[in-house]
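Note that one protein chain of the assembly has been removed; the remaining protein chains are unaltered in position.
Our next item is chain A:
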Amino acid sequence: MAEIRLDRLAHSYSARPGGPEDYAIRRVDHVWEQGGAYALLGPSGCGKSTLLNIISGLLEPSEGKVMYDGQEVNALSPQQRNIAQVFQFPVIYDTMTVHDNLAFPLRNQRQPAAKIADKVKEVAEALEIAHLLHRKASNLTADEKQKVSMGRGLVRDDVAAILFDEPLTVIDPQLKWRLRRKLKQIHERFNITMVYVTHDQLEASTFADKIAVMYEGQIVQFGTPRELFENPAHTFVGYFIGSPGMNLFEVELTTDGVRLAGVDLRLSPAVRNALEVHAGQRLKLGIRPEFVQLVEPGESALHATLDLVQDLGTYKVLDLQLGTTDTKAIKARIEEDHVVPQGEVGLIFPERWTKFYADDFLVEIHDGQDSQQ
């Protein structure tokens, strides 16, 4: 059981890294608190697995420190760190029975036989593989094997943390849901720090209390699923979280607001002032399809035309073209029973849900009083 702190961590697979593109992990400062259930979310190749292997000690970082409860553990092996890790594809010891597979980590620790038997039984029951205990592990199906693999990660209750590297990839969807629930229950019962790597936002939000979103070797945001949804700290988070992702437009500053797709959008002074600071940078406006309001076309609304309606059963996604001359595609999400407008529509971006990004990072907007100080 431990708090895991990553201090200015960077890793490159090449011996002499040149630019930042040679780094799989660019710079990560992060704390996983003891007892939390965390998800590490990001697209393939963003460095998630590398980061996980650095935490577990399978990989030594080229720069920075990994600290367990304030102690640097860079040079320690996974054995010494006492950590459990479950991999994407099932790893089982073919010649052993399921029982022996689960008992293996405990036997290597020379635990007393009675304790091993109890613990194996407990974990096997939690994962619903108790009836398989005496079968040979090599003859199981892929998802049974993966359960055994996960079980080996769960049998030790003294570990610093349990790391899961996309553990449910080979499992069919129905079972996936149940296993995630199981993991969550196990987490609540044993209070072990768990870090769960995935590229599926749904999986991340059902498992974790807090999600770290990774992009190009950096953790770009760490927060609850709600924070990631309502206040994405990076354009990537906006785009990656949510279905469909955030609408993002390049904008130019004007005297009283911004201009996008050939239309002027007026902003309150506080927002306008906050953007002023970033005048030289690449500015983007982001708004989630859920927050785009559809109104009758008119002076106070942005002009758009409807292209396509996708009915997804529980909600509808509208594809629209924003503006009149230099149009930009925009998506809006409406309730299933909402009336779909025809042809010309007006759009309103509520200020609270309209985010601005300077060089892809969120521009913090303070209220009027704050900006005075």
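The definition used in the following text is that a contact is a pair of C-beta atoms (placed from the backbone, for glycine too) under 8 Å apart; a residue touches a chain by one contact, two chains touch by 3 or more; residues count from 1.
Here is the rule we use: contacts and distances are computed from a predicted model.
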Listed names "Cytochrome bc1 complex Rieske iron-sulfur subunit", "Anti-sigma factor antagonist", "Glycerol transport system permease protein" or "Protein TusC", with the criterion being the UniProt name of the chain not displayed: "Glycerol transport system permease protein"
Of A:K65, A:K121 or A:K136, the one touching the omitted chain in the full complex: A:K136
Selected residue (touches chain absent from view) among A:I4, A:A39, A:I54 or A:A84: A:A84
Residue among A:L58, A:A117 or A:L253 that touches the chain left out of view: A:L58
Listed residues A:G36, A:P105 or A:P289, member touching the removed chain: A:P105
Residues of chain A (touch criterion as defined above) contacting the omitted chain: 53, 56, 58, 77-79, 83-85, 87, 89, 91, 93-96, 104-105, 108-109, 135-136, 138-139, 149, 152-153
